[in-house]
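A single structure is presented below for examination.
Apart from one protein chain that is not included, each protein chain of the complex appears where it belongs.
Chain lettering (A and B) follows the sequence in which the chains are written, and residue indices restart at 1 in each chain.
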Amino acid sequence: MNLSARMIAVLTSVGLLSGGFLSTVGLLTKERIALNKQKEIEEAILAVVPGTESSQKLYEEKDLSIYGGKDEDGNLLGFAIHASGVGFQDKITLMFGTNASLTRITNLTILDQKETPGLGAKITDRESFLKYWENKDCSQPLSLRKPPAISPEDLSSSEVNTITGATISSESVLNTVNLSLERLKRLKTEGKFAIEERNAN
Amino acid sequence: MTNKTFILQSSPHFKDKDSVPKIMYAVIFSLMPAAFASIYFFRLKAVVMLFSCVVVSLATEAIFLWLRKKPFHSLLDGSSVITGLILAMTLPPSLSLELAVIGAAAAIAIGKQVFGGLGHNIFNPALVGRAFLQTSFPVAMTTWIPPVTAKINTATYATPLANLKFEEAVAQGTLTPLKDLFWGNIGGCLGEASAITLLIGALYLLFRRVIDWRIPVGIMVSLSAFTGVFWLISPEKYASPLFHILSGGLMIGAFFMATDMVTSPISPLGSWIYALGIGLIVGLIRLFGGFPEGVMYSILFMNAFVPLLNRYARPQILGERSKR
Partner (left out) sequence: MPTKSIGEEFLKGFWKENPIFRQLLGMCPTLAVTNAMINGLAMGLATAFVLIFSSLVVSSIKKLIPSQVRIATYIVIIATFVTIADRFLAAFFPPISKNLGPYVPLIVVNCIILGRQEAFSSKNTVGRSLIDAFGMSLGFILGLLILSAIREILGFGTFFGFQVMGQWFKPWIIMILPPGAFITLGILLALALQIERKTKARR
């Protein structure tokens, strides 16, 4: 066998073997990886819309997915909004829940962020940031309160505390929430969600 | 005839009476008005901070000299005292002592000694120490207290630049008056308290020709030009160039940190490029960056270009043909 034929033969067979091997591994792990992703979303939905037994994806566009959380009888408990926006360093992906009539934010969690550790990364911390988002009036856009932070009872019903030294990260969370809320309200008045019609009947 | 020897060493070949300690002590002397001003405005806190930074700088230097088996007399050349002094003046007065100690140790260890000591460091050691603290303890490094002399009873207090950036101070009309920036009585780092005291020290250094006048002038020119354009276009949104020059660390940075002999270019052309670059980056960070103040990062950034500037912005040697 001459040299170039040998080169082709060796590379081809190594490539074929590797390809075959990888497709097997891919098939074996595919389901599990998809399951992990779904589990992460479901856990987040349960966290932001408490009492959810089953959830359903109602709407999807770039950087925004809306899920409906339902109780065991199939009644709509609230919406879970999966959204992302630009943070100080990189995209911040978060999920927040509202009640079914879109007047209150029930809870907020941060799913993915790369903010500065010890500063902007505090947006994932319940004590210093997330707890202020529990049970907020969202009939109007929310606003940030300048530091120093005050206790949740003293905040007005549509106000959340800013993290000291991380105004930009706090603001980008606020903007993402406000923008996706606005979008959600518009979609709802346009009657884009099949789920509600069934419940209304 | 028989004792004729050639001196083999790099330029400069002209020697004058200045020696390293002489220059260093002139710098220390020139920092005194600002140091006393910071003590006047922040009382005991300033004394403790200045003293502990200097002591820790000297101690760290001594430890490294011992480790590297170098003679101890270079402790007395004053350079570590300057590093400690300048570092202390760039720290917020409310900073706890242990953090100042970490900063001073980092300044000498990481900023100076790992490069081989005085004359070999690329970056200004005091600023390396400050950058270390800023990155490590971002909240403590941006918590400010009002000076004792300001009759305000709040626990925290925004600097004029933070006010400008985060509170829309120009539109609200709450911008700190230039008079206060110039005479003092504002929140900020110890050395930012009063511009006039820094100017007095700087004039002394300029008069003694310890520092290169091109650097502060270049920084101020490019910062004024950059911020001036925006100010002229919309004065209701941007602060005036004079505000930018007098506020924050610009004064102390332009006169005392950017002019550090080791970390600034040697040729006049190099100095101009270096200074204009610093001013421009300060303007960019202050107007469009995430931080209210950018003097530290812009000086460190341009420090990195100094070896390159020394190489390419050399004055032409007499008699050499230009390569055009």
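In this section, a contact is a pair of C-beta atoms (placed from the backbone, for glycine too) under 8 Å apart; a residue touches a chain by one contact, two chains touch by 3 or more.
The model shown is predicted, which means the values in this text are computed figures rather than measured ones.
Touch, as defined at the top, links the missing chain to these shown chains in the whole complex: A, B. Only one residue from A:Thr29, A:Ser54 or A:Asn135 touches the chain missing from this view: A:Thr29. Only one of the listed residues, B:Phe132, B:Tyr204, B:Tyr238 or B:Trp272, touches the absent chain: B:Phe132.
Among B:Val114, B:Leu232 or B:Leu308, the one in contact with the hidden chain is B:Val114. The set of subunit A residues touching the chain not shown comprises 3, 6-7, 10-11, 14-15, 18, 21-22, 25-26, 29, 32-33, 36, 40, 112, 116-119.
Mapped onto subunit B, contacts with the missing chain fall at residues 98-99, 102, 110, 114, 132, 135-138, 140.
The criterion applied here is as follows: only the chains that are shown with their structure count from here on.
Inter-chain centre distance (subunit A to subunit B, centres taken as mean C-alpha positions): 44 Å. Residue ranges on subunit A touching subunit B, taken from their complex, read 88, 116, 118-119, 147-148, 164-165, 167-168.
Those residues of subunit B that touch subunit A in the shared complex are 138-139, 142-143, 155-156, 166, 290.
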